[in-house]
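This report refers to the structure that appears directly beneath it.
One chain of protein is taken out of this complex; the other chains stay put.
Every chain is named by a letter (A, B and C) in the order it is written, and numbering of its residues begins at 1.
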Amino acid sequence: MDGIIAAPMSQRPIIIAVIGGSNAAHKDLDAAYQVGLELAKRGAIVLCGGMTGVMEAVCKGAKEAGGTTVGIMPGNNVEDANDYIDIAIPTGLGFARNAIVARAGGAIIAIDGAYGTLSEIGHGLSDGTPVVGLNTWQFIIDGKEDTTIERADNPLDAVEKALAYAEGRRA
Amino acid sequence: MDGIIAAPMSQRPIIIAVIGGSNAAHKDLDAAYQVGLELAKRGAIVLCGGMTGVMEAVCKGAKEAGGTTVGIMPGNNVEDANDYIDIAIPTGLGFARNAIVARAGGAIIAIDGAYGTLSEIGHGLSDGTPVVGLNTWQFIIDGKEDTTIERADNPLDAVEKALAYAEGRRA
Amino acid sequence: MDGIIAAPMSQRPIIIAVIGGSNAAHKDLDAAYQVGLELAKRGAIVLCGGMTGVMEAVCKGAKEAGGTTVGIMPGNNVEDANDYIDIAIPTGLGFARNAIVARAGGAIIAIDGAYGTLSEIGHGLSDGTPVVGLNTWQFIIDGKEDTTIERADNPLDAVEKALAYAEGRRA
Partner (left out) sequence: MDGIIAAPMSQRPIIIAVIGGSNAAHKDLDAAYQVGLELAKRGAIVLCGGMTGVMEAVCKGAKEAGGTTVGIMPGNNVEDANDYIDIAIPTGLGFARNAIVARAGGAIIAIDGAYGTLSEIGHGLSDGTPVVGLNTWQFIIDGKEDTTIERADNPLDAVEKALAYAEGRRA
């Protein structure tokens, strides 16, 4: 067993979780596609919920740039993964899988405003995973906005912010 | 095996999930206590995350009125449940247990503004479980507030709204 | 908030998890029914997977003796619980809920030989939850039987052994 090239954590590719609804507006799908493309160009693995909408668009972008995609799926059947998922993990957990998606990346990019996305943002903020928002939910409590989510101006900005967070966390 | 009194769904006690942070302001703890008291007076079971803060206060109120309380806990140890939990379920799932809390009641009463509460509201809205809010998060997307959460004016109002939803769902 | 009777752990009712298949032989259903009856007579709460077969029979027995039953269900719908479940928790986790069932009791009584039961026995033994077997799986490794499961001769014996374990664990 000599001569093996180990893959210790510092050398593993960074994983970025991208969250967003299964039914999204055209502009959000475009943004997701660009996010996937830019993440893959920078060598990051795209992890998502594995289904349609934002999840499919971000994987499509990542695959166009030759990246790797992982889908943490709610159901039991690998066949339900979108066509741009390389590694499909059918958890069978339903929406409880959102907690895994929110934890599995070095940072989260949240796009669009589905309720599942809301739960994933909540999980991410609970866990201390940095969340970068791109046209997504704002949260108000006691009349004041919670500004923990870092807002991005565009897909490239979101990618750069998320990667900076993820790199910082493993430094 | 004759003569058994079955407990079909229509005769089971209603379960209301009460969600809120483990560290909450005094006014939120007071509200949670009143919610527990009023739920128990009306025969509803209080289900929560089993820990401190809002979770403990609502159970304390429920027990004072002779009610039953269930804690769906994140950790492995039943010893971690607050002192007012009758039935402690140590899931070992961490925050993924939030998805169970959000689904297990006929309706949800959300108090206060922790991030875990945010994830549970998201899960509840995803699942179609009615959510009644008492001094909790507001959500804005595309510049407009999402008004799916029914806002309550006070603990009694929250209890009455949640029970009306839960009764309506099993009618 | 004075004068409240707390329910610290030492005063909570003991919970015993009873596991077994949704399709079981008549003798196993009879055994499960007797187990439920004897557990409830002794004040223990019966916790199970909430569905048919052994799960239904044990709850039927418990309810005949006036006991309380909890169902940790795989699906999303409380309507799927058997008619003898008082508190139905629809986890939506599929068979991953078996890990919760295996952990939630002070001890486990395993009846019959379904594959789900096998997974729950494995989870229980992993977690260090005592497992009492009643006509259930035997396990052989390296040609030798693993004798960690305590075998019971009959339902009453299983109940007494499980309660002794559960009481010992919280002493």
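Operating definition for what follows: contacts are C-beta pairs under 8 Å (C-beta built on N, C-alpha and C of every residue); 3 or more make two chains touch, one makes a residue touch a chain.
A quick note: this is a predicted structure, and the numbers were derived from the prediction, not measured.
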Checklist outcome for this item: In the whole complex, of B:96, B:118 or B:132, the residue touching the missing chain would be B:96
Next on the checklist: Among A:39, A:100 or A:134, exactly one should touch the missing chain; which is it?
Outcome noted: A:100
Next on the checklist: Even though one chain is hidden, which residues of chain B still touch it in the full complex?
Outcome noted: 76, 91-96
Next on the checklist: Using the document's contact rule, name the residues of chain C that touch the chain not shown here.
Outcome noted: 93-96, 98-100, 102, 113-123, 125-127, 135-142, 146
Checklist outcome for this item: It is residues of chain A that touch the chain not shown, namely 1, 3-9, 12-13, 15, 33, 45, 47, 60-61, 63-64, 69-70, 72, 76, 78-79, 81, 83-93, 99-100, 103-104, 127
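By definition in this document, only the chains that are shown with their structure count from here on.
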Checklist entry - For chain B and chain C, what's the span in angstrom between their mean Cα positions? => result 25
Next on the checklist: Distance between chain A and chain B based on Cα centroids, please, to the nearest Å.
Outcome noted: 29
Checklist outcome for this item: Chain-centre distance (mean CA atoms) for chain A and chain C, in whole Å, is 39
Next on the checklist: I need the residues of chain A touching at least two other chains; which ones are they?
Outcome noted: 93-96
